[in-house]
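This report concerns only the one structure given below.
The complex appears here without one of its protein chains, the remainder shown in place.
Chain IDs A and B follow the sequence of writing; residue 1 opens each chain.
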Amino acid sequence: MGTPNAVGDWSSEMEVSAFRRLFPLRYYERHLSESIRPDARPLKRARDTIVSLGAVASSDGSALAKIGSTTMLAAIKMEVMTPSVDSPDEGSVAVEFHMPPICSPVVRPGRPAEVAPVTSKQLFDCLLSSGMIDLKELSLIKGKAAWMAYLDIYCLDADGALFDAALLSAVAAFSHLRIPVVSLNDEGRMVMVSKELEGEKLDKEPVDKERRKLSLKSIPFSLTCILHKNYILADPTFEEESIMETFITVVLNSSGQLVSLYKSGGPVLAHTSAIQECVALTRQRMKELEEIIDEAISTMEID
Amino acid sequence: MEIDRADGRNPNQLRPLSCSRGVLNRAHGSASWAQGNTQVLAAVYGPKAGTKKNENPEKASVEVIWKPKTGQIGKQEKEYEMVLKRTLQSICILTIHPNTTTSVIVQVVHDDGALLPCAINASCAALVDAGIPLKHLAVAICCCLADSGLVMLDPTKLEEEKMKAFVYLVLPNSILSVLPEESSSVKGEQMEQGLITSVTHGVMSVDDYLHCLERGRAATSKMSDFLRRNLQPQLSSDSSKAG
Partner (left out) sequence: MAGGASATAPSTYSPSPNQKKKPPLFKDGDLDWVRPDGREFHQCRPAFFRTGAVNAAAGSAYAEFGNTKVIVSVFGPRESKKAMMYSDMGRLNCNVSYTTFATAVRGQVLDQKESSSMLHKALEGAIRLETFPKTTVDVFALVLESGGSDLPVVISCASLALADAGIMLYDLVTAVSVSCLGPNLVIDPISEEESYQDGSLMITCMPSRYEVTQLTITGEWSSARINEAMQLCLDACSKLGKVMRSCLKEAASASEES
């Protein structure tokens, strides 16, 4: 590796950690040329991923997702609302992505992260346009009452690929969601049927017989890749994101359709071959993530 | 493959483009860009001293402020701001004026579809007008995908709402007119084929996306020509400002 240049000569006398801080790009490029990353991953492998369902007891559906040390906690609370006039037989979904100050040294209280509202919107677009949720399933009484699903995602630890982890936690929270049982009271308003009364005889027939699940179709999964020179690095860490600044996020749904292909600027231009490569990597990743979610659901059902 | 567009255009046809620079007196650079009825005004101030916290002080930074036609800015406008900021940052040469901030203020005059591409084109022209050093120009375009799989370029608001998906693409301006051909190719693929920014909305197949990309690329060469023609005469008469 002894390339005859100033930095190369320096590195032999310098401690690795100092070299890493002083010449981060050099440090990375040395690794990349050997097809390995500093955390011992090959270039195109994502970090270990964990999903656990039902982390928040007070919500109607919740999940914790970890990709490497990036951690997301998502929880859904259901509330009854009047549906809009345009779509009287549909419920709705609201998505909020939060980056509390605990998650990263760059977020300070009172000065919310710029990316948070943008990520909220992108998550909302992906969840809705992927066709995962049939909003008609959230309807209670046409034109009168429907469910509003409030999805809140908290980033607990920010170490890169925030969108991927947030989307994964959102999808997992929806797969854990059980819609509460409600019934009409005498004034014609919706009231929640408390958990103790569930299954017992009620004066009023509940709108649903039991806590129901949503039938989720074409679930979206995403993978963010870094483009750097001719290298493609899947699932970047925070350090990688701050050194190499060109990202592509591909979102595919489980029926193989493209939900989003997002790249905003960055010094590296994406050629068609690179785009195709990123899509192929996302396809592979989707299989892994589908298995992880299925496993989380089956372990929850055993419990 | 014929489909009726309300304004009688064929699918590949862009709306009439118009661009005027130096429309604002007090700004360091400004431009107004219109595609049909969609019109955006961009003003550039700077470079001003200092960067914000969390920005790299060893590089210049670009700040984008989006002003909607009416009302407050919401999440959608925040997303536009972020895409615009990252896109402009990637075409500016950031090492020339380290520790400075260049502000780009985008005022929507009228939105009739393809708003973000129009704003990117306007900002790019305004940056040139302000004499901010750029690596290359960029052109932005909106491709729309109908249910039948037909790709339409530069949709109006009405068309955008009817379509199942649309794609915003930003590509580098063709540099063939200035530099000899061999210097423009990067490892087999032409530089102007590389994608700077891509934002999609709605579900489509991967092939449809690649098709959009191809059509977008073809169309941007026309826009590049327009942008260059528009910038060149002023450059020669007003070289002190643009230099």
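The rule we apply is simple: a contact is a pair of C-beta atoms (placed from the backbone, for glycine too) under 8 Å apart; a residue touches a chain by one contact, two chains touch by 3 or more.
This one's a predicted model, so the numbers in the text were calculated from it and none came from an experiment.
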Mind giving the shown chains that are in contact with the missing chain? A
Out of A:D159, A:E240 or A:E277, point to the residue that touches the absent chain in the complete complex. A:D159
Among A:V56, A:A145 or A:A165, the residue in touch with the chain that has been omitted: A:V56
Option touching the unshown chain, where A:P24, A:P38 or A:P101 are the choices: A:P101
In the complete complex, the non-displayed chain touches which residues of chain A? 52, 55-59, 62, 64, 69, 71, 73, 75, 77, 79, 96, 98, 100-105, 108-109, 150, 152, 154, 156-159, 238
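The rule we apply is simple: only the chains that are shown with their structure count from here on.
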I'd like to verify one number: the distance from the centre of chain A to the centre of chain B, where each centre is the average of its C-alpha atoms, in whole angstrom. 29
Residues on chain A engaged by chain B in the complex (per definition of touch): 106, 114-115, 117-118, 120-122, 125, 129-131, 230, 248, 253, 256-273, 275-276, 279
Please name which positions on chain B make contact with chain A in the complex. 54, 75-76, 78-79, 82-83, 85-91, 167, 172, 186-187, 189, 191, 193-206, 208-210, 213
